[in-house]
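A selection of the complex's chains, in situ.
Letters are used for the chains, namely A, B and C, taken in the order the chains are written, and counting of residues starts over at 1 for each.
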Amino acid sequence: MNDAASVDAAPAARKWSRRFAALGQFGISLLPGIVLLVFWQWASGRLIKEIYVSKPTAIAARLYELFASGEIIPHLITTGQELVLGYVIGVAGGVIGGYALGRSPRLARIFEPYVMAFYGIPKIALAPLFIIWFGIGIGSKVALASIMVFFLVFYNVFSGVRSVDRELVNLTLVMGANQRQLTWHVYLPAASPYIILGMRMAIPYSVIGVIVGEFTSSIQGLGLFIHEASSTYDPAGVFAGIILLLGFVLIANFLAGRLERRLLRWKNPTTQPPSDI
Amino acid sequence: MTGQVLAFDGIGQDFATPGSGGRIRVLDGISFDAEPGQFVAVIGPSGCGKSTLLQMAAGLLMPTRGNVKHHGRTIDSVNQAVGFVPQQAQLFPWKTLQENVELPLVLRSVPAEQRRAQVAKAIEAVGLKGFENYYPNQLSGGMQKRGSIARTLVYRPDVILMDEPFGALDAQTRMVMQNDLQTLSAEAGATVIFVTHDITEAVVLADRVVILSQRPSRLLANIAIDLPRPRDVFEPFKNPGFEQAYDAVWSVFRSQIDIRGAH
Amino acid sequence: AQQTVRIGQGVPTLSFLPLWTARALDSFKAQGLTANAVVVPGGDAAALAALDAGDVDLAAVGSDTLMRAYAKGQPFQMVYSLMSKVTLDLVVAPSLLERAGVAPNAPLDKRLAALKGATVGVSAIGGAQEAAARWLATKGGLDPKADIKVAQVGNPVAIEAALENKRIDAFVLSPPAGYIAEKAGAGKVLVSMGDDFPQLAHQPYLVLAVKKPVDAAKAELIVKTARALQAASAALAQKPDETAQAIQKQFFAKADPEAIVIAVKSLKSGTADGGKIDREGVQNAITSARDIGVDFGKQFDAAGSENDLWTNSYVTDALKK
């Protein structure tokens, strides 16, 4: 609302105060995490047995141990590869598929229900097929993760493309655009809020895909590590593994946030979102 | 009757009325045409179907009855041979002004250097120099509209469809732009279909003024304006013969006012 | 009135033979019980969590998981031995033997040495199966960590698919997986652990666990359940074929009947002692777990943990009329 409230201040001071505010923001956003950790530490052994939830100090110690011994490194690398590959393949497929069906209502009417139905299949029930087709190595996890990612990206791109303003499309056609140009100059930018939303939501699901995959079959990876820790009553190990997964998620989310700000710069170039409630 | 660039032939248009399931007749047998290099102004009451006519010429809407011919060929798909300035500015919100104006050239694979020069000239011509890096939502309503005009004129189409291009502009900017448009269309020999609400503007710019009636819209008159060119757009009434031409249009128009009646 | 007993089970394998038998023959009914089978596919740890939460009265789990939980101070106690021998089979792909040039009838350690460089599938890393695979490798003179790879492959069908498609070279599972693989020509049962290693043939391998403390009503329920299971085991011993068929029809209707019958027969010996848990068996279990490298993080032995980790009193009570 008060876009211009701070406009009077001298540029240098503004810059500093902005940095300061950003720092404050960051501090505030850490707060719930800290509260959670403290509560966890307190509740563990009091409200709920440590064997089920471990506790932050134990997890920190376990994490240190895992890195100091290097034991976790190969798991980290494997899972990292699976995540990146699965995510990239899924996003690429989702964008292409969603775009095609979004542009062609006819194709959409035919195939959309199948895509939806395919997602209702509990993939765990298809474990044998996955093993036969993709093996027990990195392949089956990449496949699962990219399927998960595909779905979310697919639906978002599909909806995004369908929501593009017809009049802009028509205008661009009159201007002389061919289909490829229409895609690049109109459909993709106009659908970008949806595409980015899909890419963001897909981040944790790529992790879920990889973990489900590793639970189903694997030789190495964080999911396997977590599963092993869980069946050998090593709760600190379980949560240490989870924390590492969260690391992946948060890094990817941070990168996606930057991409979003970059691509959607045009939406609110100088001003802040309105009417904070 | 040969050699018409655009020919509207017995155009009729019905739209489904929401709710009732009935149909509303918007255009009812409109026929007129534009010869090469002609400047045709279309005037008519709000909601009578002027924008609808332009959309047909651009191939974005197929008429219910009749057809639109472009160089003798019936338009049955998007017409890429025309330039279209829509009623709402419709700039691409994700492109800066510069990128917006540049787009038609990019679509035509004009080399970057030439593009830059042409874009700079077009932006300058609509008085937006200095705003190249602004996104549309940072521009005023009139500036957006001017951007939209620049985007069409930049690639010099043979046929230009303009839907109330100068409606949102103040008197001075409007006159400058009217003058520019007159020069440009004369130089390039472009055919222009120009929807406007301003009778003075129609008369001072056009070779013919097409007047439509209330919905369901019929052609009330198609009046030739035979004033010598170039015309003075800054003081229209000083053009010799202007007053008679104006009165000819105005008298047709006036008949429409009386329908709704001055209270 | 009928009383309900809720039994949680982590993995629905045939090795929990007395449970299947009792359900197939409905020997619970004679004890005035209705058995409510709660499947906890999350695994033994999840089944024990359900026990801890009071969602089930009894949990049917592997003794190794139970001992781990016990070592962590969980208040669980084994009250009935559902399977008194290790039932795992090592099943290998024929190509593995060919590659190593080992005959199927070669001495045990030679056979096991063929595992060098193999990927062995198990249904869960961190459980008895992984431990068994690595232990077998040491018996073949191999380094259990470096010389074999152990892969986790979800369910039995998936493991078979993996073996058949050369994604793994061998697997360690309970019957009837081995028979089915043999029948499909995909694998060969190389070692039956309970038969080939005497110390593995006398120990509580799969057990029923309860949460302590046990009140009188719960104790009665346990005794009745034990009686039902004993009755089932007795029926199995008398009429193995009929019983096996009953199990197959009711629970494995779509599986190959022959494989189920053979499997039931081979497992039968593990149910012969009516659920008895003794000091020697428990000690065997503890030792073999230690042998294969399980670190309980706490020292305990069979004698010291009697009536704490384990008790035979319910089985004894059940035998009294």
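Everything below uses one rule, namely that a contact is a pair of C-beta atoms (placed from the backbone, for glycine too) under 8 Å apart; a residue touches a chain by one contact, two chains touch by 3 or more.
In this text the structure is predicted, and so the values were computed from the model without any measurement.
Engineer: If each kind of chain appears just once in the picture, what does the full set look like as a formula?
Structural biologist: A x2, B x2, C x1
In this section, only the chains that are shown with their structure count from here on.
Engineer: Taking every chain's C-alpha mean, which one sits closest to the mean of all protein C-alpha atoms?
Structural biologist: Chain A is the most central one.
Engineer: Between subunit A and subunit B, what is the separation of their C-alpha centroids in Å?
Structural biologist: Going by mean C-alpha positions, subunit A sits 48 Å from subunit B.
Engineer: Nearest whole angstrom, what separates the Cα centre of subunit B from the Cα centre of subunit C?
Structural biologist: 85
Engineer: Take the average of all CA coordinates in subunit A, do the same for subunit C, and state the distance between these two points in whole angstrom.
Structural biologist: 40
Engineer: For subunit B, what residues touch not just one other chain but two or more?
Structural biologist: none
Engineer: List, in ascending order, every residue of subunit A touching at least 2 other chains.
Structural biologist: none
Engineer: Which residues of subunit C touch subunit A in their complex?
Structural biologist: Within the complex, subunit C touches subunit A at residues 43-45, 49, 52, 65, 68-69, 71-74, 119, 121, 124-127, 149-155, 157-158, 160-162, 165, 167-168.
Engineer: Could you pull out which subunit A residues touch subunit B in their complex?
Structural biologist: That would be residues 167-168, 170-178, 181, 185-186, 189-190, 192, 266-267, 269-270 of subunit A.
Engineer: Looking at the complex, which residues from subunit A come into contact with subunit C?
Structural biologist: Listed in rising order, the residues of subunit A that touch subunit C are 49, 51-52, 124, 127-129, 131-132, 135-136, 214-219, 224, 227-233.
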